[in-house]
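Only a single protein chain was left out; the remaining protein chains are all shown in position.
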Amino acid sequence: MCLAVPAKIIKRSEFLGTVDISGVTREVSLMLLPDAVVGDYVLVHAGFAIQAIDEEEALRTLELFKELEQYEIDS
Amino acid sequence: MLLGINTAKDGGIMHNQEELILLGHGSGGRLSHDLIKNIMVSAFANPLLAELHDGARFSIGGTKLAFTTDSYVVKPRFFPGGDIGKLAVCGTVNDLAMCGAKPLYLSAGFILEEGLPVVELKQIVESMRATAKVAGIDIVTGDTKVVERGAVDGIYINTAGIGAVLPQADITARRVKPGQVVIVSGYLGDHAIAVLSERHGLTLPAQIISDCAPLNGLIQELLTEVPAISMLRDPTRGGLATTLNEIAADAGVGIILEESTLPVRPEVQAVCELLGFEPLYLANEGKVVTFVEKEDSEKVLKIMRQHPVSAAACIIGTVTDKTAGQVALRTMVGGLRLLDMLSGEQLPRIC
Partner (left out) sequence: MKLTAEETARAADFFTQAIAKLVKHPVRLMEVCGTHTVSIFRSGIRQLLPDTVELVSGPGCPVCVTPNEYLDTAIAYSGRKNTILTTFGDMLKVPGSQSTLMAEKTQGADIRIVYSPLDSLAVARENPEKVVIFLAVGFETTAPTAAATILQAEQQGLDNFFVLSAHKLVPPALRTILSAPDIRVDGFLLPGHTAAISGLAPYQFVASEYQVPAVVTGFEALDILQGIYMLLAQIANNKAEVANQYRRVVKPAGNEAACRILQQVYQPAPAIWRGFGEIADSGLVLKPQYSGFDAKARLPLAAVVTREPSGCRCGEVLCGRIRPEDCPHFGLSCTPEHPVGACMVSVEGACAAWYKYGQGRWNYA
């Protein structure tokens, strides 16, 4: 029930944004994420940006996966 | 069976409508296969048809020939990287090449819709001329019909082709054996994505275009240098997964693919993630999958990588004696799961 894809906002005009996913662009609605700005990474579902992606957390997750033996996993 | 609704004997959903053809029957997946098997193959039944390769092969007066046909109804008729005309020539040329034949002559039948702009027809025919030249074949006979507005969508083309089977070629499922490797000639899904992106409001970067191209030059060189090649097929409708399932079933072998080796462009991957498609089920129009002994694989790769149509060729899997008739995928996280044939057509989804 939840197919959503991370994308970067490259243009914004009121409540319409253009997002870029690996070079592919599409118009999405920003009605559900009104504070989004150009440069933000957002999650896109059914033609809407539905949540912002926290880049710091994203990097932290990536680092965790890369260096698993050295990090303590939250339990 | 009716319109996808079951008639289980214990009183499942009942129906009283007549059976109709669905779009899914044309997708190249299981529905298509069943339709062709149950209706056409069973009616026309003969040993040449039974082989069910990309074309029929037979001898006339000592000369071995290959013969094939295909119809083209692609929409939109002009797409990034080609048009229906280019597709019509490439598709049949490639099917002949997949039979191990040197394509010689094509026929071209046109069904035109009343109201089609002549300038478009000219463009499409010019495309066919140019592609035929690259492929080194002649279009020697044809037919043209015009039907009323609305009876077809602009233009439909059928091409049939004849080629001479190369003496060194022996392309047959019987020669596919465990231990052989599976090589694909390049990136998967480019054609399908180039064709359907506009329909879904997606703008592709300029480098994503249909891979539609004649492969006979490449294949002739491959078969001359590496006659050990046991199988060739182009993964068109239904995608690579469907093609490999057909081969696994025909040859009675298992195939294991390594997900980490599958070549997919990031842009194509992005469209697939957005719409819920899987690259392994998308049509390609300028790719060939090849089966060959491991010791010959380097040679095959070397030849392929020197041709522009196959510069990104790579090994993607192996043939095994386990799971005969089925294709498995070893995933990025190390799980091994079944890779089935396409069922009906892929629909965009949000779940």
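So that you can tell them apart, the chains are marked A and B in the order they are listed, and the count of residues begins at 1 in each.
The rule is short, and it goes like this: contacts are C-beta pairs under 8 Å (C-beta built on N, C-alpha and C of every residue); 3 or more make two chains touch, one makes a residue touch a chain.
Bear in mind the structure is a predicted one, so any value in this text is a computation, not a measurement.
Across the entire complex, the residue among A:I10, A:V38 or A:A58 in touch with the chain not shown is A:A58. When the whole complex is considered, the residue among B:T144, B:T203 or B:T331 that touches the unshown chain is B:T331. Considering the complete assembly, chain A touches the hidden chain via residues 1-4, 29, 31-35, 43, 45-48, 50-51, 53-55, 57-62, 65-66, 68-69, 73-75.
Contact residues of chain B toward the unshown chain are 1, 3-6, 8-13, 15, 17, 20-24, 30-31, 34, 200-201, 260, 274-276, 322-323, 326, 328-338, 340, 343-344, 347-351.
Throughout what follows, only the chains that are shown with their structure count from here on.
Measuring from the averaged C-alpha position of chain A to that of chain B gives a distance of 35 Å.
Touching chain A in their complex are the following residues of chain B: 197, 201-205, 207-208, 266-267, 269-271, 273-274, 276, 349-351. Here chain A touches chain B in the complex through residues 1-3, 5, 21-27, 44-46, going by the rule given at the top.
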